[in-house]
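Taking it in order: structure first as structure tokens, then the write-up.
Of the protein chains in this complex, one is absent; all others appear in place.
== subunit A ==
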Amino acid sequence: MSTLPVVFSAFQTRKMDLLSNKWIINLIFCLFFTGISCNSVENKIYVHLNYSIPCVRLLNATHQIGCQSSLSGDVGVLHVLESEANLDWVLQNGPNPPYMVILDSTLFTRSVMMKLKTGSSRVAGVVVVAPSSNPAEGFSPHTTCPNENSGVYSESYDPALAHCNVTKWNPLGNGLSYEEYDFPMFSLKDDNDTQAIKQCYYDHNHVVNGSSPRYPLCAMQLYSHMSAVTDTATCMRRNGINFSLNPETVCDPLGDFNVLASTRPLNYTDKGHKTGESVVIAAARLDSRSFFFDIAPGAESAASGFVTLLAAAHALRNATQDAQPNRTILYAFFQGETFDYIGSSRLVYDMDNKQFPLDLDNVHSVVEIGQVGLHGESKLWVHTDPVSRRNSSVNEEVEKLIRNLNSSALNLSLSLQEPSFSQPLPPSSFQRFLRARPIPGVVIQNHNSSFTNRYYESMYDNAEYLNMSYPPNLTPEEQLEYVTDAAKALTEVATIVARALYTQAGGSDPIQLKNINADSQMVTQMLYGFLVKSNNSWFQQMVPSDFAIHLRDRPTNFYVGVTQQHSEPTLLVQYLLANLTGTTVNITQDNCQNQREDEDDKESKHIYSYMWVQGAAPPNSTERVAFCVRSTVRLSKALSPAFDLEEYTSKDYSTWTESRWKSIKGRIFLVASHELEMLTLGVGVAVLIASLMLTYIISSKADILFSSGREPTAATY
């Protein structure tokens, strides 16, 4: 038997098989990608929620806040809450607990939520339907005294001013964001999907005249299981445990970067006190929050302040480049201020510990721009700290600063005034500077005593609240260019601030002073970009190409987020500040991206930062003309010192962390009654037992039953 021809023929057939296999596989792949519709059983049972925003768990040194679901999701029978009295159905009378309560935004109040919280054994979850327009009476889920324990007003500083004893800054605050809930809470938009959910309720669950609804009932399941528990110290300890090859992180600290720029370049390798340097810090905050995760429109609480400061920095560009005033102006945009002043506490810590090219002794004064959105009024309020002003030298400087501000406001329609009675500072980054040293400074706000912002740190603090109204039928490009009333008002504020900063920095040329004017076109473009749509042509011109794809067709989200993730506003402000205060330099892209002027330059990267931005396309072509911008803009880390020092129970620094989670989703479906399920199980068991018995009987009698027609010598039965 020769093996060779066998092998040869086998090889040939294998080659043919390979070819035909390849052909079949290619055919299958081609057909696969033409799209297959999946008609599975799951689609008959579940309807998945497309757009759902959860409330997540945040932890600090002592508490955990936010919501938690069980690991396999919480299932509850839907109930649309009609009024607060209807809560009795959910909490006591309803026959099919637990319930998944659907609230309209008018019922999302403290009393309803506290009742739901106490009855949480019968509550599987809460869904809040966000309205399309802001509620008229105001809503603020933040506390009445924001950042109560992390500012400067404590028992040791001045007990009479601590804990908002003099003025409750946020009187409308109901503190809902800072409560702990045992059930998941999601937010849905008021659109067709939500209508379908409510329709499911009305079809199956709705009760008429007190009779109980009949099965099957409409139910919802929400998944938002949070990994971290108790407080920051516990979850940071659990982060470090190595149970397996992949240690699982359960929480991350909140933080991001502060954006800093200066009128005179600072050498960032030369840290610590700088002799002879006297700096005026112009500060604003960058972040905001709301009850739900990753929604933080922050129009008045954040955007009004930093947009004004950006416009002021741009207005001061020419004045500080031609003839530099004596003092340097440091523009500081702090991130994480909502969560116990993460950014400003970090900067003060760095300054105190020689981690920054300046020292707190170098700081001459602080001008902070708080919430300055004006809704028709023409007065701004200048807040100061009464305790530090008891020192006569500090008081003198503060009064000089206020005079500068007032003189800058001459010939403009706005006026600045101090509050009539002795009042502590509102929540502001300046408080952290005061904790370290008594520095003269002011905080500019639009309110005399309590906030006028009715939607402080809520999802309603948006462009609509700032009165950014555009005429109808404008294209996005036209809307970008249209100067709203809000923009006009903020331009005036920016002009006042810029002129005051120029005078405060020692500038004395009156012609220069008169020429300092903020550009209303720029202000309205910035407001549009941050509060309406960040993917617009103006922003596109000023960012590098790899960031341009991250610009979105919706408002910027100002939530600070965890340290590892760069938040969009920080980067946008960085690029804007670079373009608005920097200069264009004619160097190659390679040099620009390597932070040097030419091949031999090793020094510039310590002083300046270079950015290769996309630029605009000239009118006759579609190719963008990119260029290099040189500026003094830096990002400085905004992570609370508590995490570097590993003091997770610190009372001095922010200890906020955000829990991690695996999946966040929700779905609705019908549930059958318990009786029907047990009946099915009973029938199944009965069928099984009956068939077992029958088979046993038949197989034992098989000889007899199947005996006819068989040969006697046949097989083994």
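Here, contacts are C-beta pairs under 8 Å (C-beta built on N, C-alpha and C of every residue); 3 or more make two chains touch, one makes a residue touch a chain; residues count from 1.
Just so we're on the same page, contacts and distances are computed from a predicted model.
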{"item": "UniProt protein name of the chain not shown, from \"Gamma-secretase subunit APH-1\", \"BBSome complex member BBS4\", \"Exosome complex component RRP41\" or \"EIPR1-like beta-propeller domain-containing protein\"", "value": "\"Gamma-secretase subunit APH-1\""}
{"item": "Residue among A:67, A:218, A:347 or A:487 touching the omitted chain", "value": "A:218"}
{"item": "Among A:202, A:421 or A:706, residue touching the chain not depicted", "value": "A:706"}
{"item": "Listed residues A:40, A:192, A:242 or A:663, member touching the removed chain", "value": "A:40"}
{"item": "Interface with the unshown chain - residue positions in subunit A", "value": "31, 34, 37, 40-42, 44-47, 75, 200, 216, 218-219, 221, 667-672, 677-685, 687-688, 690-692, 694-696, 699, 701, 703-710, 713-717"}
